[in-house]
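Here the structure is laid out as C-alpha cells; the discussion comes afterwards.
Every protein chain except one is present and positioned as in the full complex.
Each chain gets a letter, A, B and C, in the order it is written, and its residues are counted from 1.
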Amino acid sequence: MPYAVKIPIVRKQSWGDYHLFRFQAPEMAAAARPGQFVMIRPGESTAPLLRRPISIHGRDRGALEIFFQVAGEGTALLARRKAGDTFDVLGPLGRGFDLDAPLDGKTACLLGGGRGIAPLYFLALELADRGALVKVLYGGRTADDLPVRDRFEEAGLELACSTDDGSFGFPGLVTGLLETEIPVRRPDFLFVCGPDPMMKAAAGLASRFRIPAQISLESVMGCGFGACWGCVRRIKRAGAEAWRKICEDGPVFPAEDIVWEGWK
Amino acid sequence: MPYAVKIPIVRKQSWGDYHLFRFQAPEMAAAARPGQFVMIRPGESTAPLLRRPISIHGRDRGALEIFFQVAGEGTALLARRKAGDTFDVLGPLGRGFDLDAPLDGKTACLLGGGRGIAPLYFLALELADRGALVKVLYGGRTADDLPVRDRFEEAGLELACSTDDGSFGFPGLVTGLLETEIPVRRPDFLFVCGPDPMMKAAAGLASRFRIPAQISLESVMGCGFGACWGCVRRIKRAGAEAWRKICEDGPVFPAEDIVWEGWK
Amino acid sequence: MTVDLAVDLGFLKLRNPVLAASGTFGYGTEFAPFLDLSSLGGIVVKGLYYGPREGNPPPRLVETASGLLNAIGLQGIGVEAFAAEILPELRRRGAEVWVNVCGEDEDEYLRVISFLDGLDGIAAYELNISCPNVRRNGLCPALRPDWTYDLVRAAKERSRRPLVAKLSPNVTDIVEIARAAERAGADGLSLVNTFLAMAVDPETRRPRLGNVFGGLSGPAIKPIALRMVYQAASAVRVPVIGMGGIMSGRDAVEFLIAGARAVEVGTANFVDPAAAARIVREIEAFCREKGIARVSDLVGTITI
Partner (left out) sequence: MTVDLAVDLGFLKLRNPVLAASGTFGYGTEFAPFLDLSSLGGIVVKGLYYGPREGNPPPRLVETASGLLNAIGLQGIGVEAFAAEILPELRRRGAEVWVNVCGEDEDEYLRVISFLDGLDGIAAYELNISCPNVRRNGLCPALRPDWTYDLVRAAKERSRRPLVAKLSPNVTDIVEIARAAERAGADGLSLVNTFLAMAVDPETRRPRLGNVFGGLSGPAIKPIALRMVYQAASAVRVPVIGMGGIMSGRDAVEFLIAGARAVEVGTANFVDPAAAARIVREIEAFCREKGIARVSDLVGTITI
C-alpha cells in the first residue's frame, strides 16, 4: 500500500468553501481506483488529531486530485495549504466502485450532491473510457455549490445540474432531476454520492425502477484502514444485518445492502 | 490596556531559527516601554493552547518588532507566519526596565545572551536617547547565534560580541567579556537578559563591582497579566523572600532582589 | 429577538449563566482592563485561606496537549487583605462576587467563612474541597463521601450565605460524592476541579512541576468533565454548575444541555482575557439563532 508522509501540492483552485488540490503522488495515482479515498492529516499538532477521509476526485498521470468542502476545523486547516506546501496523505484506501459488469454501450447515471460530487468525476472518466454512456446529475443548494461543473463539460461528459433554490439548472433536489431522467434515459446503472437523505431517496428510486445502484457512504473515520471499527454502518449481506466497516468493506455499497433505518 | 486580536505583520526577517517580525500596532507601540513584553497566541487550535511571552525588541513609529528563537512547538508555529499574515497579540505587559535614575552622560553596559538580546535593542536606543553612553555585549554559542548584531551597529550603538566556540568576537562566555569590560569602562549601570546561569554570573559580577544591575527574568507564563500566579520566581524585597509574579512585578528586577538558590 | 440570559439557582439569580472560575480569574481586578466585570454572571475569586499562603515552588505550570497542568498551591493574600484591598474594588465595579473558600483543616474553612460572613457584598461561597495541589499526593475531602459530608455540613451550619460545594473529578463515583454534598446541605454543586496529573522531563528525569503532581485543566478534560456534570446533575436536585475546558459559547451550551444550571470558565481566561464575556455573547447568539427565548430553557434538555 502506498504511503507517503509528505506529498507536494502542485495546484490549488478555490471557490469559496470549496477547494481542489492536485498533488504529485505517482505510486498512489497508479494504484487508485474510482470510489477510493485517502486519509489526510489536517496539521502537525494534536488538535485536530485524526486524519480526514477525502475521496479521490481525479487522476492525471502521476498526480491525484481531491475536491472538498470546508466542514469544520480539519478541512479548514487543509484549505489553508497553498501550492508548494505538502500534504501528509495515506492511501488509496477502500474498495471503490464495482466496475466488473460489462459497461460498453450501457447507460450510467451519476448522482452527486454537494461535496458528494468528488468521487464521481474520476468515476465518470473511467466509465466513459470503458465505453459507457455517462450522464452526470449534479445538485447543490445554490449555483455557488456547483463549482466543478465546468470540469465535467470540459471533459466532454454530459451534465445536468439542479439547485435547491432554483438559481441554476433544475429547480429542486437532484433526486427530483433523477426522477425526470429515469423515464427518458432508462439508465442501466446508478452511482450515487451525497448527503444521507439524498442517497436514501436515490436508493428508493433505484429500487422502484429496479436499477442497480452503487452508493458511496460517509461516516466518521478513526483510521481509514480497518483497524478501529469506528466507521461502521448497518449493512445487510446474505440476509444478515451487521455493522460493517465503511473504510474496508466500502465506502461503496450496493444500494440494496444498505439499511437506512434505525441506526441514527 | 491595548489589546488587539489580529495585528498584521508587515515585515519578516529570518536567520535559521531566529526570526524578526515587525507588525503594525500603533496603540501598543505608543504605550510600550523597554523591557515590556507581549503575549502571542501561537495558533488557533487548542494545541498549543497558551500564548507565548515575547519581549518587545524595537519600536518604530506605529510598529513594534519582536525577535525570537524557535524553542519548541509554539515558537515554531509563530515562525511559520509570513508578512501579510496576522498575529494575535496581547500587550504591552510587565513593568520593564526602571529608567528613573538620571542617565545623561552615564555609562550603561547591556548584556544579552542568545535570544536574551531581544529586549536590549529597544532599551539601548532609549538609553542613547536619554544621553547615556551605551555599550552592548552580545554573546552567542556561535557566530550564527548573533543575527541581530548589525542592527546595533547600524543604529550607531557600540557593540562587542562573544561566542562560546570562538567563531566570532571574544572567545568565551559573554560574562567573560563583561569581566574584561568592567575595569576599562567602569559602567554605572548594568542591564542583563539571557539564560539563567549567565544572568546569575552577571549578577555576581555586578555585586562584586557594586554596579547597580537590572535583570530581565524568564519563566513559564500562563497568562502574562498577573491572573494565574504561575510565573513566580523567588524575590527578596524589604528583607522578605516571596514567590513573586514575573509578569506583573517584572520581568525586570534589581539583581540584588533575585534569589538564585533553591528554587529549581 | 431578545434572549433572556438570567438563570435562577434557587438561592441566587444570576444575570447570565457564565461565571469566571476560581484561580483562573485572579482576584477579578486583573481582568478589569479586558472586560466589564459586571457583565458576567459572577466571578469566583481565587481560593482564599485565612492567612496569606506561600504556594508551591516553581515551575508551577506545564502546557500539555490541549491542556494546562498547574501546581500553584493556592498562593494568596488571605481574607484580611482580600477584604481590605480587593472586595471594595470588585463591588465598585459591580461584580457579583463569589469566594472560593479553602482550608488546611475544618477549623480553617470555618474561620474563613466566619470572617467573610462579616463582610458585605459577597453573593455565595464555593467551598473548595477538591484542590489537588495542596497535599503532595492529591488528597482532598472531595475524594470521599464521608469527608465531603462532614465538611460541607460543618461549613453550611456556620455560613450565613449560600454554599456551593466544588467537587473533584478524581473519583470513581461522582454521583456518590454529589449526593453526600447535597445531603450535607450544600445549596449547589460545582464541578469539576482539576484532574490530578503529572509530566516528566526526559532530559532531567524529574517531574516538570516543582510540586511533582498538578491539576489538569483546559479543553483536554472537557469530555470527562461533561460526563461527570451530566451524571451529577441527573442525580441531585440542587443546581449544578459545570466546568472543564469551556472555551466557547458552544462548549458552554453542551454543559447546559447536559444539566448544568450555570457554567464556569477557567483556563480560557488565560488564552483570551475577554473569554468569559465573549462566551456570554456567544451563548446569547446561539439561543437567538435557535429561537430559544430563555437560556434556562436549554438546561438539562439532553435527549438520550
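Just so we're on the same page, a residue touches a chain if its C-beta (ideal position, glycine included) is under 8 Å from a C-beta of that chain, and two chains touch if they have at least 3 such contacts.
Quantities reported herein were computed from a predicted structural model and do not represent experimental measurements.
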Which of C:Leu5, C:Val18 or C:Leu69 sits in contact with the chain that's absent? C:Leu69
Of the residues C:Leu87, C:Ile221 or C:Val240, I need the one that contacts the missing chain. C:Ile221
What subunit A residues would touch the chain not displayed? 1, 3, 41, 46-51, 90, 219-223, 225-233, 242-243, 263-264
Touching residues on subunit C - with respect to the absent chain: 62, 64-67, 69, 143-144, 170-173, 195-200, 202, 204-207, 212-214, 216, 218-224, 226-227, 230, 245, 250, 253-254, 257-258, 286, 301-304
Contact set of subunit B toward the excluded chain (per top definition): 46-47
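Operating definition for what follows: only the chains that are shown with their structure count from here on.
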Subunit C reached from subunit B - shortest hop count over touching chains: 1
By mean Cα position, the chain sitting nearest the middle: C
Can you work out the whole-Å distance between the CA centroids of subunit B and subunit C? 36
Between subunit A and subunit B, tell me the centre distance in angstrom, where each centre is the average of that chain's C-alpha atoms. 54
Could you please state the distance in Å, as a whole number, between where the Cα atoms of subunit A are centred and where those of subunit C are centred? 47
Mark out which residues of subunit B touch at least two other chains, giving numbers and ranges. 46-48
Within subunit C, the set of residues that touch 2 or more other chains is 65-66, 219
